[in-house]
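The complex appears here minus one protein chain, its other protein chains still in place.
Labels A and B are assigned to the chains in the order they are written; within every chain, residues are numbered from 1.
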């Protein structure tokens, strides 16, 4: 669409949009700024925006006061682990549903999705009791499996929508070219599916990283990921704004970066293909 | 469209996922249902017994339940109004020609990636705190009395925090839908003499209606289960003023150890979610055709 837009209109929209964007982004910006302040500067009145003594000691102190790094690693292990586990299960399922659809494939997909709609409150108690009796409370294994299960429908769905875009003629061509099923998957399907698998992985790592119902209820300390750890700041420690900000910044930074990469796929993944 | 051999294989490849999800859905749900008819308190183990609908009667006659229901609906409704309304406005704005569109987009999306406990704590301490929060400073700067948001307006404050997290989601999806609007259609409308408002009501809004529905349904599913934001800000209080159904079930079970009563609440939450889910599933089902 080639249209002539007056320069002043463009500037108007630019100012308006940047203004709105900065308001929305401000809490994050403020958190990041505060993480570099001393505790005194952090609660100074009037607030200090940029002209304060920049310091990184909060970051060091967060780690020295708490096993921050362990919780960080728990988050990594739980979110990546649950996603990989989910992919291992979902790739074959999505593959067969996309390329060998049966009469019930659609129902099956819808049913899988319906499990995602189940409110956590409805199954919290039995899960908690089962975890308790199996000794899985506060274990990385337990929470990883639960997060895998709650995200499995999304993983299957996302992969399904990506796989469905691969023309089946290409797989037939591979079959005609003498490829065994193994070779078909290895040399033709996988390379074509990698972008879709990668975005699925990315989105689900994000979702698992930020999951804050099961992690809060099923982990306490040893296996606690950052969601649970940060929640512990709601007690008096939260009044140390600079340290809270440093811990928060470290908790959100990796996912913020991943998220910005995956924003295109985000829409498809979160709406189950209903909006592309 | 395949050979028999492949069909068998296909079934084999789907079944692990299906069986796991089936187990995940049925086993705990059946247990919740079972518990909901039991008198079962974790503090007095071994005293479980079948008590029929008593838990439901108790739960439904408890004023806390109705407060929680009201709060759940207010929370979902309030966040929906703010995010959908704001989302449409922001999407329309971001769709306009401007400098640095990519960066603006990134800034607007960012809150969606913030973990709920972080955003709740940041808002609670650094903005809404009546002594050191930015809002308090702002109030003092204009000569007003600082407001203790979480004590005075707990539910509204939580709605604000949750809206901040979900506004990017609505914006992103509506923007995507907006960008798929056929520009020739818009030009045709211009040729037909449609003004900006007419174009918005007759072309843009109908085009967005599907995306808006999707946003409403998906947000509802997630908003019915808001938990972390309440846990770290108000703990449901003061009183039950900011307790929603999910939080009530949690506190009933893990703070008061009343498994039976909490289970009845859980089943009610499931029924509530299912009503929304049916509509959402219909919408998504259509895309499979």
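Simple rule for what comes next: a contact is a pair of C-beta atoms (placed from the backbone, for glycine too) under 8 Å apart; a residue touches a chain by one contact, two chains touch by 3 or more.
The criterion applied here is as follows: contacts and distances are computed from a predicted model.
A.B. asks: Would you mind picking the UniProt name of the chain not drawn here, from "3-hydroxybutyryl-CoA dehydrogenase", "Sugar ABC transporter ATP-binding protein", "TonB-linked outer membrane protein, SusC/RagA family" or "DsbE family thiol:disulfide interchange protein"?
C.D. replies: For the chain not displayed, UniProt's protein name is "Sugar ABC transporter ATP-binding protein".
A.B. asks: Among the options A:19, A:46 or A:167, which residue touches the chain absent from this view?
C.D. replies: Answer from the full complex: A:167 touches the omitted chain.
A.B. asks: Considering the entire assembly, which residues of subunit A contact the chain that has been omitted?
C.D. replies: Given the touch definition above, subunit A has residues 167, 169-170, 172-180, 183, 187-188, 191-192 touching the missing chain.
What we mean here is this: only the chains that are shown with their structure count from here on.
A.B. asks: Touching residues of subunit B toward subunit A in the complex: what are they?
C.D. replies: 1-2, 6-7, 9-11, 13-14, 16-18, 20-21, 24-25, 27-29, 31-32, 35, 90, 93-94, 96-101, 103-127, 132, 134, 137, 140-141, 164, 167-169, 172-173, 176-177, 180, 183, 187, 210-211, 214, 218, 221, 224-225, 227-228, 231-233, 245-246, 249-250, 253-254, 259, 262-263, 265-267, 269-270, 272-274, 276-277, 280-281, 283-285, 287-288
A.B. asks: Subunit B touches which residues of subunit A in the complex?
C.D. replies: Where subunit A meets subunit B, its residues are 1, 5, 9-11, 13-14, 16-18, 20-22, 24-25, 27-28, 30-31, 34, 43, 45-47, 89-90, 92-93, 95-97, 99-100, 102, 106, 108-110, 112-130, 149, 152-153, 156, 168, 181, 206, 209-210, 212-213, 216-217, 226-228, 230-231, 233-234, 238-239, 241, 244-245, 248, 251-252, 255-256, 258-260, 263, 266-267, 270-276.
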